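Heads up, one of the protein chains got dropped from this complex, but the rest are sitting where they should.
And then subunit A:
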Amino acid sequence: MTLLKAEDRAPGVGAAASRRTGRGRRTRPLFNVRGLMFAAGLLLLLEALTTWVVKSAYVPRPSQVGAALYTGIVSGDLLADAGQTFATFGAGLLIAIVVAVPVGVLLGASATAFNSVKLIIEFLRPLPSVALIPFGILILGVGDTTTIALTVYAASWPILFNTYYGVRDADPVAVDTARNFGLGRAAVLRRVLLPSAAVNIAAGVRISGAIALVLTVTVEIITSSGGLGYAIVQMQTAIRNADMYAAVFAVGLLGYAINAAVAGLERKIVFWKTDARDGGAGR
């Protein structure tokens, strides 16, 4: 006996084909054509300006920067620098996730824990991470350890706070549902609060990703410890301006790629949030 009435069926649901096209419903174009065209136009304009209007050795033409970028990639120098920056950044972000998520869950689940550390957090959070660079160098010296440590510090905050709010603001009805089915505190935390907070955690990681890259490159620039940051300083000192801009451009590319990757992961992991934003199939 089927009890499902026709009017109860969501539009489109049931067609196997529409399901297989994925959850996005709107297919995302692989390239933002209009954006790419605009960027290309801007580069052409810049090329024209630097060729005929601003004739300065300090402002290389985009074509020169492009050539430097190409040489850097082909020779492997720029790729090695980018690899080092990415490894340092990645280690920092990963450690930040591993540290900040459990702490955020604990603070979100226990008012006592939160009240105990609230004062310290409120003092530390507004402190700019870059202000701690000298401190880091004093304690840990110059090297990857310092860069990673400072990256972890800066990247932890957004993840920590988003996790905290995600757990704290989990829907009480969802929690009651789980309690009603006999789940204890630990089980509610693991099976309801943590997945509920996943949406916030993912957003926190996206914000932290951007911050972590800023910190990694900044520390590299200041401590000359290698990576793209050091490459920028090196080329600037050597007055190899096109190469310097190529390194800057590489940082930009790295940041863009990281953000795209994190956002893509976010859409996959917390897919239900995307569903909700698109309106889903319901109602």
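Couple of notes before you dig in:
One rule holds for everything that comes next: a contact is a pair of C-beta atoms (placed from the backbone, for glycine too) under 8 Å apart; a residue touches a chain by one contact, two chains touch by 3 or more; residues count from 1.
Definition applied: contacts and distances are computed from a predicted model.
Chosen from "ABC transporter", "Na(+)/H(+) antiporter subunit D", "ATP-binding cassette domain-containing protein" or "Spore germination protein", the protein name that UniProt gives for the omitted chain reads "ABC transporter". Touching the missing chain, out of A:Ala198, A:Val219, A:Ile232 or A:Val251, is residue A:Ala198.
The residue touching the chain not shown here, chosen from A:Thr51, A:Ser75, A:Thr177 or A:Thr237, is A:Thr177.
Interface residues of subunit A with the unshown chain, by the touch rule above, are 1-5, 7-10, 13-14, 19, 171, 173-174, 176-182, 187, 191-192, 195, 198, 270-272, 275-276, 280-283.
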